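Just one protein chain is left out here, and the rest sit where they should.
Our next item is subunit A:
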Amino acid sequence: MSIRGKACIVGAYEHPTRKAENKSVAQLHAEVALGALRDAGLTRADVDGYFCAGDAPGMGPLSMADYIGLNRLTHYDSTDVGGCSYLAHVAHAAEAIAMGKCKVALITLAGRPRSEGVATGTAPRPGDPRQPDVQFEYPFGPAIANMYAMCAQRHMHEFGTTSEQLAWIKVAASHHAQHNEHAMLRKVVTVEDVVNSPLVADPLHRLDCCVISDGGGALVVTSPEIARTLKRPVVTIRGAGEAIKHTDGGRIDLSYTGARYAGARAFEMAGVKPSDIKYASIYDSFTITVLMQLEDLGFCERGQGGKFVSDGNLISGVGKLPFNTDGGGLCNNHPANRGGITKVIEAVRQLRGEAHPAVQVKNCDLALAHGTGGSLGTRHGSATLVLERN
């Protein structure tokens, strides 16, 4: 059974904070939950499905359901594949709604790595020693930044991609972020600014990396019947795909991502092709993340991502594929070190015609949101959504 057209996103909310020194993580979850429900014109009494991932404190959904006060849950899911969990949750919510397991699904994400002083990208994290890969990887100092850097290094080797081409991705994000009053980095940067910023993990520079921010976001997914009774523009889930890519017993290939599979599945379900997409939210933990996923989603040929992103091709109103018009993780927000939910939120804004006027895509009736979770350098989840305005 396909979930095409079986569910709609009716509520979307991004917390305005980027530094929540005086709030708890649970509080942020509750605040974004109410924000998204308010946006939808619903209340927590309407919620019978709840979705959260590893950023939610407590065992799976239990503590958050208790803390937020969700008393009518008939369905729940705490699938955790890192930053793309929330795109998977949208698909899982659509499945649950299509199967009649719930009618109003709430998805929340929140965290405060900035206030907690987490060295997100640069500090190797030991992880659970029972995780079978840890003893074969942790001694060598894997950190998020150097894992993605090895992907970039390999991409440069195989395809001739350059640091200047990667820099264009940050440049495009900064052009969008200047219009977002909540964005952490609103200053427009140049290719030179990016390649002259200090190296963090060769060949990635400081400005190739996303921000570290506190905050969160939430989504509300319902059946089309309920969506039509609400006042907000109807955004329908037209296609969804998921995939896991890993080290494959020593056959790891750093030149592509799981988007190759997740994207193909989402496009097949939606019955559309990349050239039909008017706006794309692309997970942007690093510039290289965007470049590789654009190739793997089929927006350009494999190996041609560097040329594709150059010369402002991702800038709204300038290039062919407007991306991350909120400024993305690179400039706006990467709450809880997990950028998946903000990818969906900005796609919803675009489809509703509620993005900032300076970056709003004209006649935006078909959008894509794609996320990655975990590490492209080892193992990661991928989730793709094709969304349409009805």
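Couple of notes before you dig in:
One rule holds in what follows: a contact is a pair of C-beta atoms (placed from the backbone, for glycine too) under 8 Å apart; a residue touches a chain by one contact, two chains touch by 3 or more; residues count from 1.
Going forward, contacts and distances are computed from a predicted model.
UniProt records the chain missing from this view under the protein name "DNA-binding protein", selected from "Branched-chain amino acid ABC transporter permease", "Phosphoribosylformylglycinamidine synthase subunit PurQ", "DNA-binding protein" or "RagB/SusD family nutrient uptake outer membrane protein".
Between the chain not shown and the residues A:S24, A:N71 or A:Q135, the one that touches is A:Q135. In the complete assembly, the contact with the undisplayed chain comes from A:I252, out of A:V118, A:I252 or A:V272.
Mapped onto subunit A, the footprint of the missing chain covers residues 122, 126, 129-130, 132-143, 145-146, 149-151, 153-154, 157, 198-204, 247-252, 254, 378.
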